[in-house]
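As structure tokens, the structure follows; a few thoughts come after it.
For this view, one protein chain was removed and the others were kept in their places.
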Amino acid sequence: MRKAIVPLFAASGLIFMTAPILIARAPYESTMGLVQKIFYFHFPPAILMLVSSIFCGILSGLFLIKKRPVFDWMAFAAAELTVLYGAMAMVTGPLWARKAWGVWWQWDARLTMSLLMWMVFVSYLLLRRYGGPGSETLAAGLALFGMATAPFVYLSVNIWRTIHPLTSVVPTLPVDFALPLWYAFLGFFLMYLALMALRVRIEEQRAMLDQLYLESEE
Amino acid sequence: MKTLLTTVCTLIAGAMLRAQPGQSEFRPVTEIPASEQLPSQPLVLAAYAFVWFAFLAYAFVMWRKLGKVEQDLSALSAQVSKPRPDRATGANRP
Partner (left out) sequence: MNAFWRVVWVVARKDLAIEARSRELINTTVFFAVSCVVVFSVSFVGEGGDGRAIGDAAAGILWIAIAFSGTLALGRTFERERYGDTLRALLLAPGARAAVYVGKLLGIIALLIATQVVVVPLVALLFQASLFEHFGMVAALLVAGTIGFASVGTLFAAMLARARSRDVLLPILLYPVTIPVMIAGVRGTSALLAAEPQLDMARLWIMLLVSFDVVFVTLSLWTFESLMTE
């Protein structure tokens, strides 16, 4: 995993530097014009936030069952990345909404549920930071609840009447829009892997440090 | 002098504004003139800038943390592998 960190960063960095070219060459959307270009940096982090929350939940469940530290390290990293990508989605979203809908924010189902999920994972981080010893297991329990909200976030636009675009938009994208989108998505995904690898390595080193510290005191 | 000038200008502006008659009717249009629309460019730029900034900030903080942990680790393992007498005295405790 360690060897992969720098190449992953390099690859995703390259994609992020070249993505704007592809995005600028993509056609404008008929009703939204220039502001729709935010889509290419809004959809990938939003979807990855959902995936990350599920990933964190699964890892937390594995940690509770198997008790192996590596699951805990990965769950912690996944939670941080959920918050990071969620923040990106929820800053780019309102910037787009201001022009497209006329308002920064709306309490419709999709936005409310997304904010909720984001807050659950922020509280996860607060628990890890300030909960003292034993907070790994407690946080793992919390992450399960966070994961439970993921399907609701995704399906909310289809079930309730919302102002947010439906889930049918992305699967039916014309290729001129789809190409830059999935290219950008690849960049966000590789960056996710890179950051996760980096973060897990930090936890791994910390654990070794603690272990060594304990040994040196004998 | 500046205060006097400001006051005079305000009074003239006020007089000019009051001189116009109130609007007598609303007229509908389907297309807002370009001057009235929200400019998209700052929004798009802000969105992209935020994403890049967030990635850079997070990666930077994490890279620093990794550096610190690895530094502590190598310092401690160097200390641990020192000969016995130093360790027995309990000196050099971090």
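The chains carry the letters A and B, assigned in the order they are written, with residues numbered from 1 in each.
Here is the rule we use: a residue touches a chain if its C-beta (ideal position, glycine included) is under 8 Å from a C-beta of that chain, and two chains touch if they have at least 3 such contacts.
Every value quoted in this text rests on a predicted model; they were computed, and no experiment measured them.
Asker: Just to confirm, in the complete assembly, which displayed chains does the hidden chain contact?
Answerer: A
Asker: Touching the hidden chain in the complete assembly: which of A:Phe145, A:Tyr183 or A:Tyr213 does that?
Answerer: Reading the full complex, the residue touching the unseen chain is A:Phe145.
Asker: For the chain that's not shown, point to the residue among A:Gln106, A:Ser135, A:Thr162 or A:Ser216 touching it.
Answerer: A:Ser135
Asker: In the whole complex, not just what's shown, which of A:Ala4, A:Leu116 or A:Leu166 touches the removed chain?
Answerer: The single option touching the absent chain is A:Leu116.
Asker: By the contact definition given up top, give the residues of chain A that touch the hidden chain.
Answerer: Residues 64-65, 112-113, 116, 119-120, 122-123, 126-127, 130-132, 134-135, 137-138, 140-142, 144-146, 148-149, 152 of chain A touch the chain absent from view.
Note that in this section only the chains that are shown with their structure count from here on.
Asker: So in the complex, the part of chain A that touches chain B is made up of which residues?
Answerer: Its residues touching chain B are 9, 16, 20, 33-35, 37-38, 41-42, 45, 84, 87-88, 91-92, 95-96, 98-99, 191, 194-195, 198-199, 201-202, 205-206, 208-209, 212-213, 215-216.
Asker: What residues of chain B sit close enough to touch chain A in their complex?
Answerer: Those residues of chain B that touch chain A are 38, 40-41, 43-44, 46-48, 50-52, 54-55, 58-59, 62-63, 65-66, 69-70, 72-73, 76-77, 79-80, 87.
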